[in-house]
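For this depiction, one protein chain was excluded, whereas all remaining protein chains were kept in their positions.
Lettered A, B, C and D in written order, each chain numbered from 1.
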Amino acid sequence: MTSLIWLAIALPLASAAILLCLGRRADAWGHWMGVAASGGAFLVGLGALIELLGKAAEDRAVDTTLYTFIPGGDLHVDVGLLADPLSITFVLLITFVGTLIHVYSVAYMEHDPDRRRFFAYLNLFVAAMLLLVLADSYLLLFVGWEGVGLASYLLIGFWNQKREYATAANKAFFVNRVGDIGLIIAMGLMFTSFGALDFATVAEQAPSATTAQLTAIGLMLLVAACGKSAQFPLQSWLGDAMAGPTPVSALIHAATMVTAGVYLIVRSAPIFDGAPDARVVVAAVGAMTLLLGAFIGMAKDDIKKALAASTMSQIGYMMLAAGLGPIGYAFAIFHLVTHGFFKAGMFLGAGSVMHGMKDQVDMRRFGALRGAMIVTWVTFGLGWLAILGIPPFSGYFSKDKIIEAAFVGEGWQPWVFGGAALIGAGLTAFYMSRLFFMTFHGKARWTDDQHPHESPALMTVPMIILAVGSAFLGLFLAVGDRFTHWLEPVTGHAEHHDPVLPIPVLIAATLTLVVIGAGIAWVKYGRADVPEEAPAASLATLTARNDFFQDSVNRAVFQRPGQHLTRTLVYLDAAVVDGAVNKQARGWAGLGEASRRLQNGQVRTYAATMLVGLVILAAVIVVGGL
Amino acid sequence: MVSPVLFWVVALLTVIPSLALLFARKAVHIAMSIVCVMVGLAAAYVGLGAPFLGVVQIVVYTGAVMMLFLFVLMLVGVDQREDLKETLRGQRWIALFTAGGLAILLISVIGRVSISPQEEQVGNPEDIALVLFDRYVLVMEVLGALLITAAVGALVMTHTPRLLPRKTQAEVHAARVLAGADPVNKPMPGVYARHNALDVPALDPDGNPIEHSVSRVLEVREQMSDGDEFRARLESTANPEDHQNPQAEAEGEK
Amino acid sequence: MFPFLTILVALPAVGAAVLWALPASARGRAREIALGVTVIEIVLFAVMALQFDKADAGAFQFSETYAWIPQIGTSWALGVNGIGLLLIALSVILTPLAILAAWREDKDVKARRDYMALILLSLSFMVGIFAARDVFLFYVLFEAMLIPLYFMIGRFGGVQRRYAAVKFLLFSLAGGLIMLVAVVALYFAGPGGEQAFLTDQLAGALELTTAQERLMFLAFFLAFAIKAPMVPVHTWLPDVAETARPGTTALLVAVLDKIGTFGMISLCLVLFPEAAQWAAPGIIVFAVISVIYGALLAIGQRDMMRLVAFTSVSHFGVMILGIFAFQQTSVEGAALYMFNHGLSTGALFLLVGFLVARTGTADVDAYGGLQRVVPVFAGTFLIVGLSSLSLPGLSPFVSEIMVFVGAYPVAAVAVIISAVSVVLAALYILRTYQRVFTGPVREDGPQVRELSLRERLVAWPLIALMLLLGFAPGIAIDYLRDPSADVVAQVTIEEAGA
Amino acid sequence: MNAINFVYLAAILFSIGSAAVLLRRNAIVAFMGVELMLNAANLALVAFSRLHGQLDGQIMAFFVMVVAAAEVVVGLAIIIAVFRARQTISLDEPAELKG
Partner (left out) sequence: MNFVTPEIAWAPLAPIIIVLGAASIGVLIEAFVRTPATRRSVQLVFGLVALVAALGTAIAQWVALDGGGTVVQQFMLTVDRQALAWQTLIVVFGILGLILFASRTRAGESAFTPLGSTAPGSIEETLARRRGFEVTEVFPLLLFAVGGMMLFTSVTDYIFLFVALEVFSLALYIMVALARRRRLMSQEAALKYFLLGAFSSALYLFGVALIYGATTQTSFAAVGRAIDVISGRDALLLAGVVLVLVGLLFKIGAVPFHSWTPDAYQGAPTPVTAFMGAATKAAATAALVRIVYTSLYPLEWEMSWLFWAVAIASMALGTVLALVQTNVKRMLAYSSVAHAGFILVAFAGFTEEAVAALPFYLLAYGLATIGAFAVVSQVRERSEDGAVGAEAVRLGQWAGLGKRSPLLAGAMALFLLSFAGIPLTAGFIGKFEVFSAAVAGGGWPLVLIGVIASAVAAFFYVRLVVLMFLTDIPEGAEDSIEVEDGPLAKLVIVVTAAAVLVLGILPAGLLDVYADAAQFLVLPNG
């Protein structure tokens, strides 16, 4: 099946193309074709998985070259798909979660006249994402990378008749592109250093490259990862991206696309292996983002934005893990997978809530929804437990490993990174619990015209499946380090190091913090009344609520000066660059007007010019000739 | 060797009159000065061993060219008098400086030349003819074309053919009478005057002066008398009827 | 050998002559005739292209050489290598589309006939220029082409068209005349004789002092820099774009301006490799300035035609960067970009033109929310716009990335700065899309119809080509590899020698 | 005395003639200036002819006279025509053609 892995990309792509080209004619059945395409891709992935499992661990990398992409003289890039444990993991995650979300969307988008287009975009996204993870070269990865960016742009801006939504879509694309610069430069660096852009050559030659080269490449890859994975300082787009339909948030902004950065880092392990400094920066960015996201999450009242902040924070964990090097790669991916399930589940839950609440997103208007939507409550609850890291739910297995790994090392690093991870766990517990309690518990704060009700089966079934995953996938994969071993051919085998604190202490500390966090949340939002309007808050809360004023900063640092710059340039272009030309033209004419005075119509002046000319010429030549 | 006396005579005879070109106000004076220059040059030619050319110079320049100039001057008004005030800004200085510069340049250039004089060859008509019809015969022939061109050109520019059929004297007279002119001739100037009076206008039968009976030349020279004096003299002596002429009285009061 | 190239050059010219000679009664058929001529041209070209030997793409093929003015060493020498072939392909593809785009532009039959004839005439010159193997012939066509173009701009277009036409002409002429000095000098520096201007004879055979070579290089380069609008000699382009008919602008920017970059590759580098080496750092600086400056100015425009013009300034900067990095990959990328940019910008101009044809304005602020009104138009526009911001999957991406990656080893800083344009491109394209097509449907806005069949026939083939080359750029790169290698070898051999 | 002195004289006359062309408004006078220049050239030719012991210079002067005469005819004809049209021969007057 690995040789047919291209079908996984081709099916959704073809579906997207058909849906877009046929237009309204496909309205009736288009969404089901979308589901089928995504499901088909899942089956292809499953087949590939089975095939890989049937092979010896070291043979589990099958590179299929379809055709030559760029047959340049120096730069040769093939369209090659690499099916190895890492990519297949992603393929399965994407297609599985994706298919569920497709199914969910059939119902969620039922009343939207453009549902067909929505499915086309979803399919396009799946195809691009699969290309991203299956590509066997950075260039091809970049194609998928930009493709998911495009799909994300289209999906965020799906309701672009609302101005803010269109702006949000643009913002996402711009910020992603800032990250893309990093990838482009990284490719330039790789081409300079290795003369090729495919993973195999890069991995092969990386050990012989200098640390400086590798560090540079690593940092540039990090920039790219930051853009796509909404890591500091390129995190600002993710919150606004919630403008898109909720399934989009679940699929793209929780389970798949935002994790592409992590994938990129892990995929570039050979480079980071030789660049410890770059790794530290990756870890630092991760640590920073995980805290930042957590703080933002604590202050948000918009359920989707709170989830988005949570996503940021969780990806921070993954980045942190990826930054730890070989000991963290596998855990990063592990957490990525579990997070994909529980966060997607929670987003779908949020969508279900919105579905029942007439698209209301303000948690202060929720409360006591447990009764009205029991399935949502249960599934969401499982996700909540998972993200909190309560054993034995999946989050526990993945997150705890990261916290443990973060404490490994020497000097200041374990303390800082480990501390951040640990505190993050507590904060996560608080804000997730706050979210959960504000939504499902406490008093009902909704208005009279809202009649919360459970969503149809098409929506709840995917939620249930994801909830099951959230609950048990971690355990299933963690048993016997199944997942770590599976990934080993890619991430390499990590020597086991002991953390600076004993593991049981760490587990205990984590759980304690989690419980404290959840407890505070219960006290403040579960038991107590939640005001319907956000109360006046401290500066800290305000800061967090406003995403640490990231937009203001961006506006002040980039947007405003940029606008001034462009305006000034437009003016200068007309006045100076073009003006010089026009002035010069006028100068010639002025010269003409001036010379005209010599031609005054007086024959005596004419004779005088002649004679003056003659005398000057004669004098020069006679005197010069002597 | 050329006689220094000749040189200085020629130099004075040419340079001084030629300065009239720059400073004289009346065109006629200038023309006459140039005639003088031409004669001086003719003398120089003779002195330089070109007697034939000297003669030709007199004949062509003094006799023909300058007379032509004078003729045209007469035609356009011999009273042409030029105001030497310069109308173009800076023109005078430019002119004097460049002409002076040209002179200095030429003189300094000539001053640097050393030409050892060869044996004199006198250009008597025979020798000239020999060279002229040998080496320069083609030029001679082309000069024919030049002269034709000049003649045709001058004709085109100045000759007016008869545009209307010639009128007989009777016709002319009839036309004049019809136009209300005097049937008789106009009086000559100086009529009734008591001295040689080309400059005194004639008086019409009413005793008023007829201004245009005096030559325009005199008028321009401001040598014309207005005739009042003579009329007054007439009045004091002549018959008293004239006093009854109201027009004359008005004229007198003026 | 069948004289393909001469016929390709002559056919449109003959077509133009036929149009002008048409009796008054048949003038109404002018556009059909013009279209027919271009279709025949495409077929002929296709037949020729199929016979092109890809394995020998670096050499001139279908060469024809006839004595023209032996006294001054020039001959009617045509021939194409891979790059020329691709650009001729671009010309023959875009011309019928421009004709289609102008199908309903003129009410007046006579004016329509004139426009069609002018398009055909310029096609003839374009093909000639890309096929010229003789510097003098190249120059002659290069300058003569200004005439039909001048009339196309000056007679058909907006209010400012005369100003724009004169500006265009004077800019081009100024560059061209300075180039003329170098062309003249070339004769004396070269081997002379009756074929003194053949490029293959001149390359490497010039006897020049360093200073002379540099001056001549600069003279050529200036002319080409004006053509391929490079800051600071770009100002004619926005004015022309704003006022000229979209079809004209599309042809102008998509094909004709490529003469600039084409000339840089096939004349500047080939004839004056050493000077090119010398000038490259400075030129790269200007190229980078063009990239960023063009993008920033594009962001600052309200008029979409001007905006697209400025994006072209930016894109041409990338091409020039690629060319003067002297790397196999970057030169390939630049050459490929020439083709791709023709497709994408041509399509963009034509689409904006369709919009203008509906409402009479290219001001972005006049629009809003059109996606809900004309979804197909919006989608088409978006795809074309995305191609302009070099989105993967669409052909310009491949070329841009090839330039960036290829030039990186020698011009890292330049690439890094230029890479900022990736974001800026997103800004100018998506902001435009946002302002025109998204947001609430404007009740007060102009009435806009959906793309007609004719307009789809114009836009979609271009999109199809962009997709094809976006996913399989190898089709085109196969033609560019050898010529690029030759050029790079030419320059680097000199470097080694010097 | 050397005949070269006559060349000096010619140079001075030539300069005076040229100054006249520049200075005088009366067309006829200006034209006389030109004539003086031609005569100066003649004087120089004759003087050089004497210095070189050749007759050629004299012949040339002879030609110049003829040419000058022809020129005078044409020139005066034009001046007369202008006078007829404008009643003036001032060179300052006709200045419609300028700029």
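The rule is simple: a contact is a pair of C-beta atoms (placed from the backbone, for glycine too) under 8 Å apart; a residue touches a chain by one contact, two chains touch by 3 or more.
Model, not experiment: these values are computed from the prediction.
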Omitted chain - touching chains that are shown: A, B, C, D
Residue in contact with the excluded chain [from A:Ala48, A:Val282, A:Ala386 or A:Ala607]: A:Ala607
Hidden partner chain, touching residue among C:Glu64, C:Glu105, C:Glu143 or C:Glu400: C:Glu143
Of C:Arg29, C:Arg155, C:Arg372 or C:Arg456, the one touching the omitted chain in the full complex: C:Arg155
Absent-chain contact - pick from A:Pro113, A:Pro561 or A:Gly592: A:Gly592
Touching residues on subunit D - with respect to the absent chain: 7, 10, 14, 17-18, 21, 27, 30-31, 34, 37-38, 40-42, 44-45, 47-49, 51-52, 54, 56-57, 60, 63-64, 67, 70-71, 74-75, 77-79, 81-82, 84-86, 91, 94-99
Contact footprint on subunit C, counting only the chain that is left out: 67-72, 139-144, 146-147, 150-151, 154-155, 161-162, 165-166, 169-170, 173-174, 177-178, 180-181, 183-185, 187-188
Missing-partner contacts on subunit B, residue numbers: 105-106, 108-110, 112-115, 126, 130, 133-139, 142-143, 145-146, 148-150, 152-153, 155-161, 163-164
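FYI, only the chains that are shown with their structure count from here on.
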Distance from the mean Cα position of subunit D to that of subunit C, given in whole angstrom: 64
Distance between the centres, which are taken as Cα means, of subunit C and subunit B, whole angstrom: 75
Per-residue overlap in subunit C, given as positions that touch at least 2 other chains: none
Numbers and ranges of subunit B residues touching at least 2 other chains: 88, 91, 94-95, 98-99, 102
List of subunit C residues in touch with subunit A within their complex: 167, 170-171, 231-232, 234-235, 239, 293, 296-297, 299-301, 327-329, 332, 369, 371-372, 375-376, 379, 386, 391-393, 397-398, 401-402, 404-409, 412, 415-416, 419-420, 422-423, 426-427, 430-431, 434, 437-441, 472-474, 477-478, 481, 484-485
List of subunit B residues in touch with subunit D within their complex: 1-4, 7, 10-11, 14-15, 18-19, 21-22, 27, 30-31, 34, 37-38, 41, 44-45, 48-50, 52-53, 56-57, 60-61, 64-65, 68-69, 72-73, 75-76, 80, 82, 86-88, 91-92, 94-96, 98-100, 102-103, 106-107, 110, 113, 115, 117-121, 123, 127-128, 131-132, 135-136, 139, 143, 146-147, 149-151, 153-154, 156-158
In the complex, subunit D residues that touch subunit B: 1-9, 11-20, 22-26, 28-29, 31-33, 35-36, 39, 42-43, 46-56, 58-59, 61-63, 65-74, 76-81, 83, 89, 92
